[in-house]
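Pasting a structure here, questions to come.
Shown here: the complex without one of its protein chains, the others still in place.
What follows is subunit A.
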């Protein structure tokens, strides 16, 4: 393992920003730290770079204690969210900076620095920008220069803080593909922070979902998408519909709901909560349906169906518009569920926590879905 983090804790006064982070990143891996703002992901990134220090825990790279090193000697490349390019230096000098400040015995000579800078300019496809100042560049160009500056010293770990956060959608998509290519070509172990799940899933080998200073789940993108490990992850990944259900012999049951498509779960009988994506709910017209359609709105490809239960519960379902011609406002329906995830209701949970190492005051993490 290139980088191993154990039980890392960081407090700002009374606020716990990181509450015991355990993470191992392999050589040449591309890992995304995904989470809402305030989940502690940027703090974790800064601690790895040496720009912030933990209150407890350990951080090693190739079995060497990295907390003993200063940021200058950690050999990390850090790309800031707003790039932090040195405004008074041309692109060329920005990229060369890391090489020119090396201690004299290790510093390459001027010709070698120029060669390395030219090589990077070419690699990053920004040769034409070499003699411009950062103020004369667009956001996407600055991002490339910032990456070039970070890569110039051949860092052992590349850290990117919201690398595409400040860019518009088209540039984002282009740069995402480009960054994947850069990673594959340079082979640098890379960790990047994002709050955009699409970005994390498309780019990363593994995704680390963080919430409120904890790691909620680590896994391959598809694994996380299909099997969120906690209600937090489910909600964060777009399971916006939450329904109270009953579990019986591993099957989800609720009035007006057809959940036979869901696999059986090895969960105890009793009350539970079902988390659904709007696109995984199909309203089926039925005389005795418990739900009533109160609104229909078309987004072009999709029809957004607003549903109200007799008890007052409201939810949205999304169905492909062309197949949903039978739906009308006022209609009674029941719901067919294609996919979803179930967690034992935290308020009634009597089962022991799935992960005994988690302290008792961590309700979200206790609820681990048993995968079929």
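The working rule: a contact is a pair of C-beta atoms (placed from the backbone, for glycine too) under 8 Å apart; a residue touches a chain by one contact, two chains touch by 3 or more; residues count from 1.
Everything below uses one rule, namely that contacts and distances are computed from a predicted model.
K.L.:
So which of "Spore coat associated protein JA (CotJA)", "Integral inner-membrane protein", "Rieske 2Fe-2S domain-containing protein" or "Sulfate transport system permease protein CysT" is the UniProt name of the chain that got left out?
P.N.:
"Sulfate transport system permease protein CysT"
K.L.:
Among A:80, A:123 or A:178, exactly one should touch the missing chain; which is it?
P.N.:
Only one listed residue reaches the unshown chain, and that is A:80.
K.L.:
Among A:135, A:169, A:249 or A:301, which residue is in contact with the omitted chain in the full complex?
P.N.:
That would be A:135, which touches the missing chain.
K.L.:
Can you say which of A:7, A:58 or A:72 touches the chain missing from this structure?
P.N.:
Missing-chain contact among the listed residues: A:72.
K.L.:
Determine and list the subunit A residues touching the chain excluded from the picture.
P.N.:
On the subunit A side, contact with the omitted chain comes from 49-51, 70-74, 76-78, 80, 82, 84, 86-90, 97-98, 101-102, 132-136, 149-150, 152-153.
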